[in-house]
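Quick one: structure below, then a few questions.
With one protein chain removed, the remaining protein chains of the complex are shown where they sit.
Here the chain labels run A, B, C and D in written order, and each chain numbers its own residues starting at 1.
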Amino acid sequence: MLFLLRRILFYLAAFIAAATINFFLPRLMPGDPVALMFSSAGSELPPESLEALKLTFGFVDGPLWEQYLTYLSSIFTGDLGVSVKYFPLPVTDLLGRALLWTVGLVGTATLISFALGSFLGMVAAWRRGSRLDVVVSVSAIFATSIPAVVTSLVALFVFGFTLGWFPTGYAHDPALDPSFSLAFFASVAHHAILPLVTLCFVLTGGFTVTMRNNMINLLGQDYVVMARAKGLSDRRVMVWYAARNALLPTVSSLAIALGTVLGGSLVTEVVFNYPGLGNTLYQAILARDYPVIQGQLLVMTAAMLVSNFLVDVSYVLLDPRLKGSG
Amino acid sequence: MSDALLSVRNLTIDYIGAETDFRAVDDVSFDVAPGEVFGLAGESGCGKSTIAFAVSRLHGPPALIRKGSEIRLAGRDVLGLDKRALADFRWREVAMVFQSAMNSLNPVLRIEEQFYDVLRTHTGCTRKEARDRTAEMLTLVDIRPERMRDYPHQFSGGMRQRIVIAICMALDPKLVVMDEPTTALDVVVQREILQRIDELRRQRGFSVLFITHDLGLMVQFCDRIGVMLSGRMVEQGPSEAIFRTPRHDYTKRLWASFPSLKGGVLG
Amino acid sequence: QTVLTVNIEPATTWVRNFNPFNQTSARQSTLDFIYEPLVIFNQFDSNKPVYRLAESFTLSDDLKSIDFKLRSGLKWSDGQPLTAEDVKFSFDLVKRFPALDFVSIWTQIDGVEVADAETVRFTMKEPTSLAAETLVQIPIVPQHAWKDIADPVTFSNETPVGSGPMTEIARFTGQTYDQCRNPNYWDGEHLKVDCMRFPQLADNNQILTATVDGTLDWGVSFIPDIEKVYVAKNPEHFHYWYSPSSMVAFVFNQESANADNRKAFSDLKFRQAVSMALDRQGMVDIAGYGYPTLNEDPGLMGELYKAWADPSVTTDFGKFATYDEAAAAALLDEAGYVDKDGDGMRDNPDGTKIAFSIIVPASWTDWIDTVNIAIDNMKAVGIDARIETPEEAVWSQNLISGKFDAAINSLPAAASPYYPYKRAFTEADKGKTRFTAQRWFNADVEKLIGEFTHTADLDKQKDIMNRAQRIVAENLPLMPVFNNPNWYQYNTSRFTGWSTKENPFANPSITRNNRARLLNLLALQPVP
Amino acid sequence: MNEPLLRFDTVSKTFGSETGGVRAARSVNFALHSGRALAIVGESGSGKTTCARMAMLEYLPTSGRVLFKGEPTAGRRGRDLATYRQAVQMIFQDPFASLNPAHTIAYHLKRTLRLHRPDIRSADLDAAVFEQLAGVKLDPAIVAPKYPHELSGGQRQRVNIARALAARPQVLVADEPTSMLDVSVRLGVLNLLNEMKAARNLGLLYITHDIATARYVAEDIAVMYSGQIVEWGDCGAVIDNPQHPYTKLLLSAVPDPACRFSDAASRIDPGAVEAVRRIAAKDQSEVVTAGENHFVLAV
Partner (left out) sequence: MGQLLIGLRRNRKALVGLAIVLLIVLVAVAAPLLTEYNPAGRTGRPHQPPSAEHILGTTRLGQDVWARLIYGAQTSLAVGFAAGLLITVVGTTLGIIAGYRGGKTDEVISFLTNMVLVVPNLPLLLVIASFVGQAGPMVIALILGLTSWAWGARVTRAETLSVKQRDFVKAAEMMGEPQWRIMAFEIFPNVFSIVGINFIGSVIFAVITEATLEFLGLGDPNVISWGTMLYNAQKASALSVGAWWDILAPCLALALLGIGLSLLNFAVDEIANPRLRTGGRLARWSSLIRSGEGRL
């Protein structure tokens, strides 16, 4: 398990490094949130209130290293500070409420895309050159090359505005309180369809292409040919000999995809006004809400690390060749 | 030879290109008698593997077996088999050992599983029966049966090659095609393996279609040899004859390029 | 139950915060609706006081103290009596926690005392006739509920105890919240709305959707092509009224770091010429979709303070705030601003170059468009201007610190022009607020502003204002272009009684800084 | 005997940790003289390539010394290393892989000349390239502008030899130079090596697992097993009269068309093979002299 130990060490180092970047980035940012809030409030706030605002948010001055140490210790205690925009809501609360939606939406989308993409890639590669292959590969190319912004906007326009089949915002009908009722879940599903489909559209292509390429490379492998020579059924050869091995490298792209889940598909969430992490981050950036930005980047990095770690573990489980090593 | 086990007639195979075709095998005919070891010799790229693949119908696009070609195994028209018959035919009638043992076992499945795959597909036996058979087969190639629960990477190259051979024997096929089965191995291991195959063949009576570019080895191992040159079969005959009295110019040249252990060259 | 659906602020999620002292993150429905002011000064009705919690106030003759008398029998929403003690408590609280003092009230007052159970007396530091208007900004909170709050700054007051019409938070989720009738509201008989509902709407597009499909009864948002997009959908019920609000003007920094530009900026003729070059109507129509109100008053009164305007000022100087490209060019020629170096752009009479950027916040597209039009206009008369779009916060900091050449800026709307004048022309404010960005100061104007608060006599005030606006118009320190619209859409299919263009009884905007929004709410009648 | 060009003095090489690693070379001793060829034979994994790489200074021995003309090679840097690289050249097993597919044949040779033949002026480079190609019996005009994939295996290996010789080396290390070639061209390359050895008075270190070709090329031979040289000496003497059981086993396993598998006499017994392997794997330092210039490790 030396392999995993090394990885864990790497993750720890990476996390600290990321946290450090995280700490210094906002401090390079022009304009502090109070000034921004003050100016966005435009003519509404009398200039006198600026002082009150500064007091309210009590931006700690003091030596940078001291701030840094406080920050580091706060990370490990899980105290990410208080949002400026949603004062005095703790960042963890804010992220917490967005987290669920994002994990639900983007997580589902990623898994569906992964499954669907891998399946399509597998079949396309198996039936190389067939009409199915042509259709699948060409549509995969198309899907991957169209920016998410475009896809989301067009979907919103066509299905949201023009046809009115789907709601154009929210994670569920605001009239319903979250509960374990059928109506509530139906509403959640109804609201999730459009962003979900858009996300899948954007993500599936990539998985399909990777899988197809991996598969094609593997189909020439002797063990696949031998499996065919053994007279095994096509299904068995395709799934257990070719796809099983082709999937291994795809798993790492799944890791990256899963890791970015918490970034949310920012664009999709923004366009569909989905109350997830991406949207939260976007709003935080617009409002220069440092604590939220910091917290969010941290959470996302952590997520990325965790999912990478899970993939490392699953690699060891999936690929017997790695078991012996280390 | 009407009682041939494998009979290949006028076999012509093209690799289809975007514009022009590449003729890899050109009008090749030969027979393999039951229990016989038939060798296909020739330089790299002359079409040996292409023939081997055709015999077990393993080709995929862009290979094309031209019409007029004929392959018969124990009287059955191999090229005419439909999908189902083909699945049944493979391995039960013709089994195959590939060039590199390193790669012909699925790295993520246990050895046991890879045996079971074959046995279940063809005989529909239970796991228990399959395990017994696997043990039997592994013993046959000097590998301890307990190791069936290991993964391929846990074996050495020579062991893996023997495992492949064991899998080949699992269904007692009539013909075993061996496409350069020992190129990656050193001479001592190669010798061990070929000797083992030779013994098994004697015990079980299957025929072997043996492919290598090492003529010296081929003469030692095969009963009859066909020499190929860029897709054509230029000479065919008992190995003794190919060695002692080669007729075709190309065969003679081949021998002339073998240095001899005794000094000088063989030819 | 009658529910009024309102769009008050864009948000991605609602956070339950009803702390009335928090101006940035508390729900904007907190003031007025939960915490009723003592008095509302109705700007749409000559700034007349509408008495709410207070039934009257009296300013002492020396303008140094003011008594507010509360209505009798007032109750908090939890049934406890609302007394002068609560008022005093609120002001003391603000004093104890300066972070709560969002109008810096304690820089203006000296003390608060309870005169009797229903009367509070404030003593002012300086004599001022406008004390009441500032004092009523501070929300009055119940002493019994707030006295034990350890840190009222971070207190989010999730279940408020209030004095206003809508104090009960019936339902609160991230995506919608309902604020319902105060059972103990003193003016309950006028209140015909049972609940206000605030759906979360994140951006223009969503607000637009909700507005257009008739979900919203009362909205405050930008809607492009409103006639076509909104009104046309239901002409009978969908209405809007965009009254003038804060004034938007171009400014030249009199203390610009660029000496050559400064020469031109400090020249009145140059300012007048540039001002004449601005196609204000174009800005209103194109950049503003026609929603803003044209402002061609060099004395800065415009439509908003037209009651205060001295007509002779516009007669004398009006042309300098009216679009006339030819006149602008002629004036520049006359003043010696001609192209000396042959680059096609005018230079200073001494031959030095004039070239400046106009700064505008990066995300304010309507202003950016306005500036772009202005630049086209200036180019047309040969002035080399460019646009620069820093971040909003940077823009505002530059205006405050004076690190810019030219800018587009706005002056807040208020009850009288006194406020914008004070904001813009008080030299002591230089470097503190962006309203003094132009850095133009005039002792006479400042003196007049001072005098304004020392009298409670409207005629005297008008006279003062007349004199001040003449000086300003003469010097043209700001080049007004239009007044921002006061966003307001209303839907009459469920409620009637709205403040309308025809019956403008109160400022109808529901934004947080408009106290009169309460009057609009109280006027509503459900459609049976 | 005069000072050898290249000498291995009890050279050992262990990969990985001292204890758990692979001992790829164990106390290897040999000497290579100019104008002579030394063949190292042995089954795969016996450490032949490792020795070649140590000769090329690619690996440093874990212990022992590699001497060039009597001088230790360890720690050579910069100029020293450059002169060494010029004096000792190598031919690789796979003629295709050892030429960069992105460059022409002329480029390969030119680079060598630029690096090791400062005496040739730039203007004369092309002529020099042609000369080198002609030296290995390739038609320069045809071959020079081609890319490696446009040549046959035999031609490529000739280019490799030409490239190695262009540096005017004194030692040529050839690691299985013909194992990837078709039989028909194999002999041509071997003949070429023989010729060059004689013509340029090269010391040739010829590494192979094919004992027959070793005999064809080399005067001396060393048989390796599991990192040890188990038997060495005059080529003919060792092959005709093998003393070490492993040498015997190796010779018996070499394919010999003259005897068939079916002959019981020529069969090798798997049990015996294991026994030989065990014997050969043992550390052994005692040397038995089996004849004039023929030595074998004691068993």
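By our rule, contacts are C-beta pairs under 8 Å (C-beta built on N, C-alpha and C of every residue); 3 or more make two chains touch, one makes a residue touch a chain.
Here the structure is a predicted model, which means the values were calculated and not measured.
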item: Shown chains that the omitted chain touches within the full complex; value: A, B, C, D
item: Residue, one of A:L5, A:A115 or A:I141, that touches the chain absent here; value: A:I141
item: Options A:L5, A:L25 or A:A175, residue touching the unrepresented chain; value: A:L25
item: Options C:V229, C:A327, C:A456 or C:I471, residue touching the unrepresented chain; value: C:V229
item: Interface with the undisplayed chain - residues on chain A; value: 10, 13-14, 17-18, 21, 25-26, 28-31, 128-129, 133, 137, 141-142, 144-150, 153-154, 156-157, 161, 209, 213, 216-217, 220, 256, 259-260, 262-263, 266-267, 270, 278, 281-282, 285-286, 288, 293, 296-297, 300-301, 304-305, 308
item: Residue ranges of chain B at the interface with the undisplayed chain; value: 14, 16-19, 57, 59-67, 69, 79
item: Where the missing chain touches chain C, by residue; value: 204-205, 208-209, 212, 223-225, 228-229, 286-287, 362-363, 365, 368-369, 372-373, 376, 387-391, 394
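Everything below uses one rule, namely that only the chains that are shown with their structure count from here on.
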item: Central chain of the complex, centres being mean CA coordinates; value: A
item: Selected pair, greater C-beta contact count between B-D and A-C; value: A-C
item: Separation of chain A from chain D, taking each centre as the mean of its C-alpha atoms, in whole Å; value: 55
item: Rounded Å distance, chain B centre to chain C centre (Cα mean); value: 90
item: Separation of mean Cα positions, chain D and chain B [Å, integer]; value: 33
item: In chain D, residues with contacts to at least two other chains; value: none
item: Chain C residues counted as touching two or more neighbouring chains; value: none
item: Chain contact graph, described as a line, ring, star, complete graph or other shape; value: line
item: Chains touching one another, given as label pairs in label order; value: A-B, A-C, B-D
item: Of chain A, residues touching chain C in the complex; value: 30-33, 35-49, 51-53, 55-56, 82-89, 94, 97-98, 161, 168-172, 174-175, 177-178, 273, 275, 279-280, 283, 286, 288
item: Residue ranges of chain C touching chain A (in the complex, touch as defined); value: 12-13, 15, 17, 22-25, 98-104, 107, 153-156, 171, 173-176, 199-203, 205-206, 209, 246, 361, 363, 390-397, 410-413, 423, 429, 432-435, 511-513
item: In the complex, chain A residues that touch chain B; value: 128-129, 221-223, 225-233, 236, 240-241, 244-245, 248, 318-321, 324
